[in-house]
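Written below as structure tokens is the structure these notes are about.
Just one protein chain is left out here, and the rest sit where they should.
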Amino acid sequence: MRIRKRNSGSAATPALLALIIVIMVAITVYVFASNFPWAVRPAPITAVGAEIDHQYDLTLAVTATVFILSQLGLAFAVWKFRDRGQKAHFTRGSNTLEAVWTTATIVLFLGLGLMGHKAWAEVRFTPASPDAIQVEVTGNQFVFNFRYPGPDGKFGRLDPRQISASTGNPLGIDANDAAGKDDIVVPTLTVPVNREINLLIRSQDVIHNFYVRELRIQQDALPGMVIPLHFTPTVIGQYEVVCTQLCGLGHSRMHSYLNVVSDADYDTFLKQQAAGQ
Amino acid sequence: MSSHAHAGGSTVHAPMAEPSGFIRKYIFSVDHKVIGIQYFLLALTAVVVGIVLSLLMRFHLVWPNATLPFVSGGQMSQEQYLALVTMHGTIMVFFVLTTAPQGGFGNYFLPIQIGAPDMAFPRLNMLSFWVTFLAFVCILAAFVVPGGAPISGWTGYTPLSGLGEITGPGEGWGQTMWIVSISLFCLASLLGALNFIATTIDLRAPGMSLMRMPLTVWGWFVTAILGLLAFGVLLAGGILLLLDRSANTSFFIPAGIVVNDQLQTLHSGGSPLLWQHLFWFFGHPEVYIAILPGMGVASHVLSTFARKPVYGYRAMAYAICAIGFLGFMVWGHHMFVSGMSPYSGFAFSVLTMSIGVPSAIKTFNWLGTLWGGQIQFKSPMLFALGFVSLFVSGGLSGLFLAQPAVDNMLHATYYVVAHFHLVMGVAAIFGIFAATYFWFPKMFGRMMNEPLGKIHFWFTFVGAYCIFMPMHFIGIAGGIRRYADASAVGFLAHLQPVHEFMTIAAFITGAAQLLFLFNFFYSLKFGPKASKNPWNATTLEWDTDSPPPIDNFGGHYPSVYRGPYEFSVPGAADDFIPQWVEPSQVARVK
Partner (left out) sequence: MPGTIVTEEIELIPSDRGPGGGGFSGNGGDGGDGGDSSGATRVPQRAYITGMFIALAGILMFFMAFVSAYIVRKDMPNSAWVPLQVPRILWLNTLLLIASSFTLARAHSRFSAKDDEGFRHWWATTTFLGIFFVAGQILAWRQLAAQGIFLATNPSSSFFYVFTGAHGAHLLGGILALLYVQFRATRKVARGTAIEVVSMYWHFMDGLWVFLFLLLYLGR
């Protein structure tokens, strides 16, 4: 006849485990709630960026609630129901509870997902307006090049056989195409504030990516495809452009700048580039 | 157990003869128990390699200019770092997380827990292991072939991986070895999955209905189904990639690309996105393959050490099936910004949010299992409890990534790295630890050292959180993944102190694993002898000797009379009623 053994372990283990979990939750919540410099993102510079932030905050509120309740629930259970010689309460579960928390979770998670629809749709479903400023972004191992259509408003044809960085034609603009004569190719992206920009993102070799934190949006650059990405920057400043898709040994060196300038400065920029050609 | 206790249902046969000779017993054995241990040891070797690689990575991120002893040139180069990234991911995902839980413990305990003498196809089982072993040799060979290991990440996106050495160092022979290794692994896994599924369907003992199977078996069973349907797709993709690289086909390489100033003329219009679709169609079920067995083990261990039935057993079994099923429909959430149709992106997003539902159900049921229990804090239980905490943490960050709007800003940042490490690189590993501590007595006939196990747990649990919680913050601040160094990007500079903290935590946690290794190997020889059922557990493996005889039950086969988690049943004298005990033999309170 086997007797249910009395607990021979101490309360130290459950106490320590509960404590660690509680401390972990406390630190995590604290870091998220306060604004440690190394834990925050810079302020967004687009309206859609602010919407993305809003969706992020909403998600954070939901997940934080679930996180705190589950982890603290775990810590509590571990302490309260440690073996003190009590008999465990026999139950197989509760269909009602299953139904309740299944429904709640479905509503919460799907609701959250559907609420984020707008921020996604604005950038990805809706194309840029026809009078957006078009700039082509080309990634290749391991630089960014930005091409403006120039005064004629048309991009010249590209011919990969005519690519020659040494003679100043890194994109391979076809010399036989008149439309390409006034194209401006620069290593950084300069755009006017409060105007819609439509980037045409492409790659010459492997997959790259264009990402600016302050824009809150990024897009892979695929060889063989041209993928549009539009936004309207609202704050003048200089922002870093990085490549986030592993593209080879120079991946972490692939770096550029987004310069959001006033209208006047933008005109100056275009004129200077045109004069330099 | 004398046979009369089983006279009710089981058949009695002459005990099976053991194979003779060292080779047939330990090397080319068809015994699922030996094969399970072989898989486990393979995974143990792989995890040591994988951890060393990750520590080298973390070291480089904080001290990039340090001189390293066995690195040519003294300092680690960009491509060497990326090779570490690639090999760390590949080795850990395939040779640890897909091998130890399923190939290791699944092989060992699935047949025993359902009352079978072996897997349905023992020789196929042996073949599966040795092909996996060959695959492991191939992946290690990638380090030593000309050009070194590949640098395209464990995801191997094309065209970076599809054009050969011209896209970067290691992309020649190294990438080829990678593809060969992965293809072999696919074959082995397909064969293994076949065995698991056939065994579970056809070899269950009398009385072992589906709804009486331990949740560990449910985990292995659904995992095997996932593997069966997913690995074939990766194999196909691997073959096409190999053809692109060596036969100049154009499945994944577009036309007119210029690499290193050289126009690639041999390719005509393939799609890099096609590779991503094929890879992730496999890749997403793969991560559920990595976690489902751990979930099964967690449920099993939590119930055993809380002395309570699993809360909502049926819901748990259904949730495992739901996770498996939905797991096939969400692969596009890895591709939100890839250039894939944004409409598909949204569809994938909804499905991905849905997969959070069965995961949440499981979490609530784990808490329910603990609630009102009589919790005993042995090492297996500590790791199972840790599993729950880590799975909650890691799973919730997935909710951010599942939404494409938010993924816009978090994609390819350290936030993603934090997410998948918490769920795979820690929670799933905790599942493996829990299983090891739990089943070591059964497998080897000895107990592991309990105080050492506890110390191992504290270091690993705290250490894992110290490494991976801060990683979320770096990701939010814009820290980009797979960066060999941060020097070129201004906004990364102020994140260095966090990297230092994580690196130090990583080294300490890595060192703590030596405690586990010591405990494991020391206890093999010197641990106190284990009884048949040291944990007073209920499932069939505890009805046989520790370790079990060659045919698992010594000539008789059990019958099953009840579900797997009959703990603290009112009216029973003991606080557990094993599955194999006839109703008339159950001791009741007087």
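Going in written order, the chains are labelled A and B, and every chain counts its residues from 1.
Throughout what follows, contacts are C-beta pairs under 8 Å (C-beta built on N, C-alpha and C of every residue); 3 or more make two chains touch, one makes a residue touch a chain.
Worth saying up front: this structure is predicted, and the values here are computed from it rather than measured.
Enquirer: Touch partners of the unshown chain, restricted to the chains that are shown, please.
Expert: Looking at the complete complex, the unshown chain comes into contact with B.
Enquirer: From the list B:L229, B:L263, B:L452 or B:A512, which touches the chain that is not on show?
Expert: B:L229
Enquirer: Which candidate, B:P101, B:G156, B:G270 or B:P548, sits in contact with the chain we can't see?
Expert: In the full complex, the listed residue that touches the missing chain is B:G270.
Enquirer: Would you indicate which residue among B:V47, B:M76, B:I139 or B:L194 is in contact with the undisplayed chain?
Expert: With B:V47, B:M76, B:I139 or B:L194 as choices, the missing chain is touched by B:L194.
Enquirer: Any idea which of B:K25, B:K532 or B:R562 touches the chain not displayed?
Expert: With B:K25, B:K532 or B:R562 as choices, the missing chain is touched by B:R562.
Enquirer: What does the interface between subunit B and the hidden chain look like in terms of residue numbers?
Expert: Against the missing chain, subunit B presents residues 9, 11, 13-17, 114-115, 117-118, 120-122, 190, 193-195, 197-212, 228-233, 235-237, 239-240, 243, 247-251, 255, 266, 268-271, 274, 277-278, 281, 551, 557, 559-563, 566, 569-572, 577, 583-584, 586, 588-590.
Convention: only the chains that are shown with their structure count from here on.
Enquirer: What's the distance between the Cα centroids of subunit A and subunit B, rounded to whole Å?
Expert: 28
Enquirer: Which subunit B residues qualify as touching subunit A in the complex?
Expert: 77-79, 82, 151-153, 157-160, 167-169, 254-261, 263, 269-273, 306-309, 311-315, 337-339, 342-343, 345-346, 349-350, 352-354, 356-357, 360-361, 363-365, 367-368, 370-377, 382, 385, 388-389, 392-393, 396-397, 399-400, 402-406, 408-409, 411-413, 454, 458, 461-462, 465, 469, 473-474, 476-478, 480-486, 488-491, 494-495, 497-498, 567-570, 573-575, 587
Enquirer: Subunit B touches which residues of subunit A in the complex?
Expert: 1-2, 4, 7, 9, 13-14, 16-17, 20-21, 24, 27-28, 31, 36-42, 51-52, 55-56, 59-60, 62-63, 66-67, 70-71, 73-74, 77-78, 81-83, 85-94, 97-98, 101-102, 105-106, 109-110, 112-114, 116-121, 123-125, 140-141, 160-161, 163-165, 172, 203-207, 209, 211, 213, 216-220, 222-225, 227, 240, 242, 244-255
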